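With one protein chain removed, the remaining protein chains of the complex are shown where they sit.
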Amino acid sequence: MTTISITETVEVISNIAISPGYHRITLGWTPLEVRPGQFVMLKTSPTMDPLLRRPFAIYNIHDDGTEILYRVVGRGTALLSRLKRGDRLDVLGPLGKGFELPEDRETIMVAGGMGIVPFYMVAKELLKMGKTTQLIYGVRREEELILADDIIGLGTEAHLVVEERDNMLPTDILEEMTIGDRRVLACGPGGMLKKVASLCEARGAECMVSVETSMACGMGVCMGCAVKTTDGYRMVCADGPVFDAKELGWKG
Amino acid sequence: MTTISITETVEVISNIAISPGYHRITLGWTPLEVRPGQFVMLKTSPTMDPLLRRPFAIYNIHDDGTEILYRVVGRGTALLSRLKRGDRLDVLGPLGKGFELPEDRETIMVAGGMGIVPFYMVAKELLKMGKTTQLIYGVRREEELILADDIIGLGTEAHLVVEERDNMLPTDILEEMTIGDRRVLACGPGGMLKKVASLCEARGAECMVSVETSMACGMGVCMGCAVKTTDGYRMVCADGPVFDAKELGWKG
Amino acid sequence: MEGLNTTVQIAGGFVLKNPVMVASGTFGYGLEFAGLMDISLLGAVVVKGLSLRPREGNPPPRIIETPAGLINAIGLQNIGVERFLKDKLPEIKRLGATVVANIFGESIDEYSEVARLLSGAEGVSAIEINISCPNVKKGGLRFGQDPASAREVVEAVRKSTELPIITKLSPDAPDLKAMVEAVESAGTDAISLINTIPAMAIDVERRRPVLSTMTGGLSGPAIKPIALRLVWQVAGFAKVPVIGMGGIMTGRDALEFIIAGACAIQVGTLNLVEPDGALRVIREMEAYMHKKGIRSIGELTGSLVLPER
Partner (left out) sequence: MEGLNTTVQIAGGFVLKNPVMVASGTFGYGLEFAGLMDISLLGAVVVKGLSLRPREGNPPPRIIETPAGLINAIGLQNIGVERFLKDKLPEIKRLGATVVANIFGESIDEYSEVARLLSGAEGVSAIEINISCPNVKKGGLRFGQDPASAREVVEAVRKSTELPIITKLSPDAPDLKAMVEAVESAGTDAISLINTIPAMAIDVERRRPVLSTMTGGLSGPAIKPIALRLVWQVAGFAKVPVIGMGGIMTGRDALEFIIAGACAIQVGTLNLVEPDGALRVIREMEAYMHKKGIRSIGELTGSLVLPER
């Protein structure tokens, strides 16, 4: 487990809308070590409502800070979107285990919607390791494709699917693909993850999925973020958020 | 009773610190009719904590909007001080009865600390009526004197007392003054108001005081802001905040 | 909204045009809000608790804010039933509101006398009996905590009025089931809950209770999860219609109570923060029904789907 490096108040460097409802916030804080797929817990309000921190995957880190990509879905994210340069924000992280990237094989990344977020760092890391990877990215509406721009900019081969336009899902692409001995890494809506897992199961491929549950502490102490595994309930925050699909007992 | 003209969300035109801890916020809203001494209830947070609106006297209105002067004392006022131009704020008001300004006599205004706020509009109104008035203003620290600048700018004769510097209170000034048949209008800490009332009582002078209590609704419905009067409990928000000192049973 | 049926029949002639009432003590006598909103759009206005004679209420401080909540110790200050009938009721009726009179007494006789005076008047649609106020005790126990004395109160009121009766329960009754059975057998037409929850705040600077009465009653969004649980439990065994309340701030909050089994709801503290908030709650409920294709609010009452276990 990577040690948590911060529970502090950091400065907001910038907070901009990249597409209606989608924002990128840059925090003036650079953790020493981050694994792709790890996340942070942000206190979206200094008051007692909302009370709990909200979990967000780390999109990118660089010397100037840490980037988070988020979609406004409720009260917490709405408050987050109001923050301006110079405001201060409470961060706890990095948390969770993140993706284990294989030395011995290639990968396929499957993302749906905001599930794209961890894959920018995954792709960068794989590039550093000299591995090639492929992205299958599915979104509901065309304007969400912008979220994949950075990854594609890395030179990653990408299959983009717009549900409303193509009448297709990312799993349809995966289904037509030869997976071979590649490891599939997936993040997105629960339904998509289950489908990916069952496709992999059928072809005997390794499949790692990053799952979401409601969280309170993010540190493995409240036992609130339980997910059923073949080994009983485990905590998404501390034991995950990335699990081997087999452990989750998702079978085809 | 003046009708409440607004329960709406208005735009923040500006929100600046005029001295450390003292702020002036200008709201893009001009009520049709305001009596000096009336107040508004502001929702300092869009969330449920703090839950209740906070009362603030109206400092000034002009065609571009309404000005409020406030001191940061707790959570609500701290949140208020974070608002920036273009942010939106929920306003309810104008509320309360305000000062009745006499046609038939001159006045003396006695203010302590933030109690200065209603007197800028009082002084303007008296000027319009062709009446002269005098201000006695007491503050704890020198930097708070800045709050009286606008009133003095109107040409009002002012006696300024800095407690820490002069080792004196505004009531010491009043005590040395001839009140005559002038009506005394006072706003400030409870202790000061009681002292003003007893000085007036002793000299047979009329004395109107603007009092503060915790408020929930500001509209006379919750019965939370009760103050004891010779006629039982009355509501500071709806029956006041200005009362005849005699009604409050404050005797020398 | 067109084609939506939001009317709720609580008892015989007591029909609400929609399930959203404003709770006693948070809407004055209704008139204070008249300049800001059309109060005839509300399901009903439950007026401030009325006693036989005017009451002074408690000394200040009477209120203190808490996280997402409010503690009050107003002490039921009110103008008394006679002035209400003379000065307030005709005006509220003129504005088109459906009026529920909330009542309390220091004795059983007082309760029934207030009820009798109200039924003589034109324009009161129902009586809500507050048996949960902390200042009203019998043999040391508040009526609202002891089923036997609650029954006596409701029986007495039942005898003195033909108006529909709602009995308003306290959240801290030791045995709510016995309480509900008692007031049902005494002839109540409906039950409403929850009243505020006993609570306290201390001023650490002065080491004194903040409120003049030591403790007061907690209301507002903080208590909603507790109120919802109680309403769900009571709706499970009550035979008469249940009116739910406690911390409702949005249409979704209101729908939670309806789905849990309430036939109607009341909003209280919301009125203090957002005077026309109850109208927003109505709009939000209608928008939900529209979106979900639900034509009648009755379809929602008690429609909670239980998890398989």
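Things worth noting here:
A, B and C are the chain letters, set down in written order, and residue numbers restart from 1 in every chain.
As a working rule, contacts are C-beta pairs under 8 Å (C-beta built on N, C-alpha and C of every residue); 3 or more make two chains touch, one makes a residue touch a chain.
Because the structure is predicted, anything quoted here is derived from the model rather than measured.
When the missing chain is restored to the complex, the residue among C:131, C:199, C:267 or C:281 that touches it is C:199.
Checked against the full complex, the one of C:81, C:127, C:223 or C:281 touching the unshown chain is C:223. Where chain B meets the omitted chain, the residues involved are 48-49.
In the full complex, chain A contacts the hidden chain through residues 3-4, 7, 43, 48-53, 90, 92, 213-217, 219-228, 232-233, 238. Where chain C meets the chain that is not shown, the touching residues are 66-69, 71, 174-175, 197-202, 204, 206-209, 212, 214-215, 218, 220-226, 228-229, 232, 247, 249, 252, 255-256, 259-260, 288, 300, 303-307.
Here is the rule we go by: only the chains that are shown with their structure count from here on.
When every chain is reduced to the mean of its CA atoms, the largest separation from chain C belongs to A. Chain centres here are Cα averages; for chain A and chain B they lie 53 Å apart.
Rounded to whole angstrom units, the spacing between the C-alpha centres of chain B and chain C is 36. Residue positions of chain B touching 2 or more other chains: 48-50. Across the assembly, chain C contributes residues 67-68, 221 that each touch 2 or more other chains.
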